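Yeah, one chain of the complex is gone here, protein chain that is, but the others are all in their spots.
Should a chain be cited, it is by its letter among A, B, C and D, assigned in written order, with residues numbered from 1 in that chain.
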Amino acid sequence: MIIHSRHNWFELLFVWRGSVLPRILPRLCLVFLISLLSAFATNWWISQHAQSSLNIYIFTLMGVSLAIFLSFRNSVSYERFWEARKLWGTLLIVARTLAGKLLAVADARPESRQMLHGICAFAYALKGQLRQDDVAAHLQRLLPAAEWQAIADAPGKPGLILLYLHRLNASLRHSGSIDQWQWQSVDRNLDALSDVVGGCERIRNTPIPFTYRVLLNRTVTIYCMLLPIGLTTSIGWLTPLIAVFIAYTYMALDVLGEELEEPFGKEGNDLPLTALCYGIESAVCDMLRQPVPVPAPQPDGVYLY
Amino acid sequence: MIIHSRHNWFELLFVWRGSVLPRILPRLCLVFLISLLSAFATNWWISQHAQSSLNIYIFTLMGVSLAIFLSFRNSVSYERFWEARKLWGTLLIVARTLAGKLLAVADARPESRQMLHGICAFAYALKGQLRQDDVAAHLQRLLPAAEWQAIADAPGKPGLILLYLHRLNASLRHSGSIDQWQWQSVDRNLDALSDVVGGCERIRNTPIPFTYRVLLNRTVTIYCMLLPIGLTTSIGWLTPLIAVFIAYTYMALDVLGEELEEPFGKEGNDLPLTALCYGIESAVCDMLRQPVPVPAPQPDGVYLY
Amino acid sequence: MIIHSRHNWFELLFVWRGSVLPRILPRLCLVFLISLLSAFATNWWISQHAQSSLNIYIFTLMGVSLAIFLSFRNSVSYERFWEARKLWGTLLIVARTLAGKLLAVADARPESRQMLHGICAFAYALKGQLRQDDVAAHLQRLLPAAEWQAIADAPGKPGLILLYLHRLNASLRHSGSIDQWQWQSVDRNLDALSDVVGGCERIRNTPIPFTYRVLLNRTVTIYCMLLPIGLTTSIGWLTPLIAVFIAYTYMALDVLGEELEEPFGKEGNDLPLTALCYGIESAVCDMLRQPVPVPAPQPDGVYLY
Amino acid sequence: MIIHSRHNWFELLFVWRGSVLPRILPRLCLVFLISLLSAFATNWWISQHAQSSLNIYIFTLMGVSLAIFLSFRNSVSYERFWEARKLWGTLLIVARTLAGKLLAVADARPESRQMLHGICAFAYALKGQLRQDDVAAHLQRLLPAAEWQAIADAPGKPGLILLYLHRLNASLRHSGSIDQWQWQSVDRNLDALSDVVGGCERIRNTPIPFTYRVLLNRTVTIYCMLLPIGLTTSIGWLTPLIAVFIAYTYMALDVLGEELEEPFGKEGNDLPLTALCYGIESAVCDMLRQPVPVPAPQPDGVYLY
Partner (left out) sequence: MIIHSRHNWFELLFVWRGSVLPRILPRLCLVFLISLLSAFATNWWISQHAQSSLNIYIFTLMGVSLAIFLSFRNSVSYERFWEARKLWGTLLIVARTLAGKLLAVADARPESRQMLHGICAFAYALKGQLRQDDVAAHLQRLLPAAEWQAIADAPGKPGLILLYLHRLNASLRHSGSIDQWQWQSVDRNLDALSDVVGGCERIRNTPIPFTYRVLLNRTVTIYCMLLPIGLTTSIGWLTPLIAVFIAYTYMALDVLGEELEEPFGKEGNDLPLTALCYGIESAVCDMLRQPVPVPAPQPDGVYLY
């Protein structure tokens, strides 16, 4: 996630970090070059082939199909991003709900605290799986030694931690700290954790159909490359300026859509999973009235990972 | 929220408060200035660079990408606003549901009333957290003294009040005022409170990806600044009028989207959290057949906060 | 709601009642007048200020932003309308569900019937609150005398009836007519009633942000007033015809959006709350195998309220 | 529903059945006529009123508002269609779920089978109510004689069958075939049936606001009638061809939207309720390991009702 202090409209014009400009610069340079060439060559071309020149109406026409593509891709990508955010929000909600339930009736039992720490471990394990991060230190810190030994080398850590949480729930109940009704209430919350990991895997493993990407990239690229040729007949030497501006908006949208489509990565606009894990642990610690044992993740410049 | 008595179409044309006009006035003045300059200079420019002048078709072309941006951003912002409203609506629903349940079977128990007051306190605490408001007076009024002492300086007040509500529920049950089935029914409603605070934090902490704002601001600003230059070749001295009108609609949409995106603030179109808190307390008092102990928040002019 | 027998396309052209034409007629007349004036003056104006005349391309350009506004507002309004309809549908569903449950096991108990009548009363009370209607006669008819006395002058009648229903549920259970499982099943249905009243209040009390209305009204009005001026240069004396037709579609959409936005009113396209209340009572009576004690509300011409 | 074997793009061009062409043919002929007249008269008209002729730009301009209408109406209609389909899908799901539950524990009890047959009867009764079909034969076949007698002449058959299912559930429990937990599980599934009938009635009784239909019909019709007049100045004798093609797409969309809006009818694109009822009975019979007692409904040409 990119965090910026609030800029006014004028400052926003010149923001460099957090813009996707760097990623599309090479292509924009190409558009600029074509614009220059086209502005030089247009008079000669028209004198030779008066009837065969691209004009601006063609591009209005093509813009319609491009608009369909881009707006569709954009909404779909954003929905994926937002669904992913909701799933991680559910983790926080479950952590806080369970803290409220368990601390109200079984404050003294070690399993209560283990379960709350276990949910934090679940969040880290999920982050580890989604990003292929190394989260061993966090898991070791949050899980009992025996439990950590058992899952250290296993695949599917979130599933195994879920099993551990179910075991804690059963143990709380056998010890009589919670009754069957409370067991059920906790059980339902644990079901939500399974939904979260399933949902995150779905988003991660099933991208937007590849053909859309091919189609979109082709349409945007060809459109932007032809655009300067069409513009010169209308606006002459202003072409480089305008063509680059238009190409910028289309390509930026395209690249932004790509970033949001896979919201679990480490690109600028992806979800700050590390900060979300910290937030979950922090909410749990607030309710346990403990300080958070790890420092809050600091933004790297404007980027929060 | 802006509250206005119903205006007809003619009065709406001249509404000043509740319009975003004041916020975009500087930029509109700039557009006006460029329009004037452009209207003066256009004849000279065309005489020099006949082939290199912006025309109106360019702007129709660019309008397509702008339309994609604005409509997308607008729907997303409104959805955030409406989701936030729904979450606060859930608070009211839970308050009324619990009042219905508890007063039907445990009318005489002090915990029943404490729980209903506790939910009102929860609403104020959530408002305090979302807006960084000082809500100590309300919490002090609604919570028992001991409880208020315990959370006065703690972070994460909504979570701690939730824990308090869970404790009240457990206490009601231990005292035999409600049975296990009713405990469960209340427990499920308390889960909804956790959803609300988690949902509100999600909306507050995860804005629309920053890159969209950069991109949108750049596109709208550059478009509106270039527009007068393109219009003068077609409509001459009518340019200032028309360019300012078009720029107004685009910029107003942009600013409005920004306001709705963060619905918990105190800008004109944000949610009236104070009034919503009052509404929750008022619904509870209606069912307790008590007068509301605090005065209804009065609108500040047309604004209700 | 407007009910019409099925018209074919030709008859639909000349429908007057149920069209929004009457409401926008004054503005359309204004457009017509401007069209006439413009058609007279256009030759003179062009002869004086050849370079400064509005042309049709400007309006295609502006149409884009107008399209964004109108389509956005329209979907949002319709969603509000449809959500409101769904909420009222839930009332019917709950009534029928409870009838199925209670009559299957506690057919003989007076509380069963009281609860079913109570839900009908709940629907009327909700209608009374949303529309500021006087529904005393219905409540008196459907509630026991004591209950009616108690709530006759209180605010928040739906909440108080909800409390009454919870009490009936508790009473059924204490008398042993239903067991705890059935109590729980009914309890869950009663929760849905609380959702309905909360949802309806949300829709009623939080309109679409006022700034949208201001913005939309300004854009539509200014666009339609300028349109004839732009058209005359292209289509001369056909302007009045075409300009009025275009203005009609834009303004009709605008007015329609306004009506749907507040679906609980008594305007033509609002929800027929009276008929919906009757439908709920009728469904309950069908399952009780009784005739409906009140006559079905008759449409007032084509309008059903 | 229209069922077609898979056609390639070329065959699809000449499909007649399942196209809405027949329904809009009269209007298309009218457009064709106007095109011819217009092509004849255009030269004369321009020679007389050079400045007052419709041109193609007007229609691009008007196309924007038409596009808003049609796309909005189309999505709304499709959503109604798809929601209706989902509701009927829920019937199948409930039937299969109950079969799984009841046959696992109470295979031998007659009530189990009666309940499964009862759900099939519920589906037929719902179809009968939505389409005003005569389904007496099916109900008689699926319900016990006494039950059928009792509801044969009553209105609101789905509600009464729901009551019957609730009674069976209570009876299963009293006989000890299922315990309270299983009763609850079945009870929750029966609640879903109430949702289905409520949802279907909502879709059936609340069409898209009438004013939309009026507005849409007027806009589409007037647009298509004027179109040929505008086209002749640009494309002369090609007008009849192109105008009819454009009018076809607009009118077809309009008519299609109307069909989908009321998905329970017997028009070409409506839901095949008879086939859906059969599908539910067939799924139940599969799990009972019985042959289906009625023949599968055969498509009538390409139409499945």
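Assume contacts are C-beta pairs under 8 Å (C-beta built on N, C-alpha and C of every residue); 3 or more make two chains touch, one makes a residue touch a chain.
Predicted model, so just to flag it, every value in this text is computed and none were measured.
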Shown chains that the omitted chain touches within the full complex: A, D
Which of A:Ser38, A:Asn169, A:Thr232 or A:Thr249 contacts the chain that the document leaves out: A:Asn169
Hidden partner chain, touching residue among A:Ile2, A:Leu21 or A:Leu190: A:Leu190
Positions on chain D where the hidden chain makes contact: 1-4, 9, 12-13, 15, 18-20, 56-57, 59-60, 63-64, 66-67, 70-71, 74-75, 78, 81, 85-86, 89-90, 92-93, 96-97, 99-101, 103-105, 179, 181-182, 184-185, 189, 231, 234-238, 242, 245-246, 248-250, 252-253, 256, 259-260, 268-269, 271, 279, 282-283, 286-287, 289, 302
Positions on chain A where the hidden chain makes contact: 27, 49, 51-55, 57-58, 60-62, 64-69, 71-72, 76, 154-156, 159-160, 162-163, 165-167, 169-170, 180, 183-184, 187-188, 190-191, 194-195, 197-199, 201-202, 205-206, 209-215, 217-219, 221-222, 226
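Heads up, the rule we're going with is that only the chains that are shown with their structure count from here on.
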Interface composition of copies chain B and chain C: same or different, split at half: different
Arrangement of touching chains [line / ring / star / complete / other]: line
